[in-house]
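A short write-up of the structure that comes next.
With one protein chain held back, the other chains of the complex are shown just where they sit.
Take a look at subunit A:
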Amino acid sequence: MSSKLVRSSVAIAALALCAALSPTGSRAGTTIVIGLQQEPTSLDPTADATASIDGMLTQNLFESLTTVNEAGEVLPQLAESWTVSEDGLTYTFDLVDGATFHDGTGFDAEDVKFSFDRAMAEDSVNPSKGLFKPIESVTVVDAGTVEIKLKQKDAFFLFNMAQGDVSIVAPESVEANNANPVGTGPFKYDSWTRGDKLVLVKNPDHRDAGSVALERVEFKFISDAAAASAALLAGEIDAFPGFPAPELLPQFEADPRFKVVTGSTEGEVILAMNNSKAPFNDIRVRQAVSHAIDRGEIIDGAMYGQAVPIGSFYPPHGPAYVDLTGTYPHDTAKAKALFEEAGVAGTTMTLRVPPFPYATRSAEIIQAQLAEAGIDAKVENVEWGFWIDEIYKKLNYDMTIIAHTSPNDMGNFARGPKYFYGYDDAGYTDLWNRISAEADDAARNALLAEAQKYLADQAVHGFLFQLPQLGVYKTGVEGFWDSRAVLFQPLAGVSVN
């Protein structure tokens, strides 16, 4: 009896202690909890294509030679400054002083060379090898200077050097980056509880540590829209920059505790078709699918009107955008006729969908639209790890729905038949090479327009809509970008008041 009493008084004391230490009490502007839909399966942005790795770690834990601001302008990062040779082929980067890796090892030109050589190696698993393709060689001039020679001019070079795929890593720690990432950034790795959260803490030794407001950053993984909303309402989450459920936004807009920000992302949402495989190697089938889908309905039904339709693989807010949504207008009769002509009418196709609301909801509508055109699409909802393994790496799928959130990613279509599109077209590859090498803005935009048209005409995929950036923030959270020109979101400038 007495022991019970003791225990319950201990419990009460513990409860009181918990209340005193509750997150809302101790946060006081130095801790932020950020909600995230997608949990990655590894933490190395130079080895895995999962966008949320970049969303959490790029320019926060890892740094690259350059960085990019909200407007998409290139700024210095690990490279303090740079010079470009007359012919545009040689870049000389001056590295910052005083940068160190989180494990205490110093940062110098050798680390830069190591990172590039690793990404460019024959057996490299870098998810964006295309970024490195124009590079001829990386040379260490001295400890604070690196020279990069290009094979051909690359208009996107400095912008590309800011991406997570080009994160600078150290040879001492690179092997463990999958689970224990070590970089040079303003935040360092603390812990990762799979299925729950990833925690970063401030790096006090960072050269700009004085201007970083946050002491602790928790990324909480919540893929379910209803759970995300409940967590926000309960005050467990301070910011949800990629909120998955547009239908819930009016609720947050009406609540003075929150602010809702609607911007754009670089994410083209596509109904990807496996071009390497019958029947999608037949352009008539791809055209038929394009005719069968009704973007208006998809945007209205899946996104509650909160998205802009796309007709090709280029964001509507970009300078080279051409409206190609009319290339294959919604026309069920035409789709039916094309399916019949190609001999696939009445067949079954699978639609493997990753666990993101924009994808699962679009899938249901597309399934109904394909059914009207005489195709029985079987929807399979799959986990993200399964998606990466089976669809992205092994091309084991007919159709899938996915947002491509990387900037300047039209080069995806020039990645050859092993990339999960299974698309291999010499004409397009040539066009993309010309785009990459074109230094003049106007000429490059003209080529980009041509490329958009090329992909739309080929009906490589069903091009659906541009993924909006729907952010829900607690009032007082400042510094998040409204729109994203890149995959990452620097947290050095974020504060909680």
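Operating definition for what follows: contacts are C-beta pairs under 8 Å (C-beta built on N, C-alpha and C of every residue); 3 or more make two chains touch, one makes a residue touch a chain; residues count from 1.
Convention: contacts and distances are computed from a predicted model.
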UniProt protein name of the chain not shown, from "Response regulatory domain-containing protein", "Inner-membrane translocator", "Peptide/nickel transport system permease protein" or "Phosphoribosylformylglycinamidine synthase subunit PurQ": "Peptide/nickel transport system permease protein"
Which residue of A:226, A:278 or A:439 touches the chain not shown here: A:226
Residue in contact with the excluded chain [from A:94, A:297 or A:450]: A:297
Contacting the left-out chain in the complete assembly, out of A:96, A:119, A:155 or A:248: A:248
Omitted-chain contact residue, chosen from A:85, A:193, A:381 or A:475: A:381
Residue numbers in subunit A that touch the chain omitted from display: 225-226, 229, 245, 247-248, 250-251, 297, 300-301, 363-365, 367-369, 371, 379-382
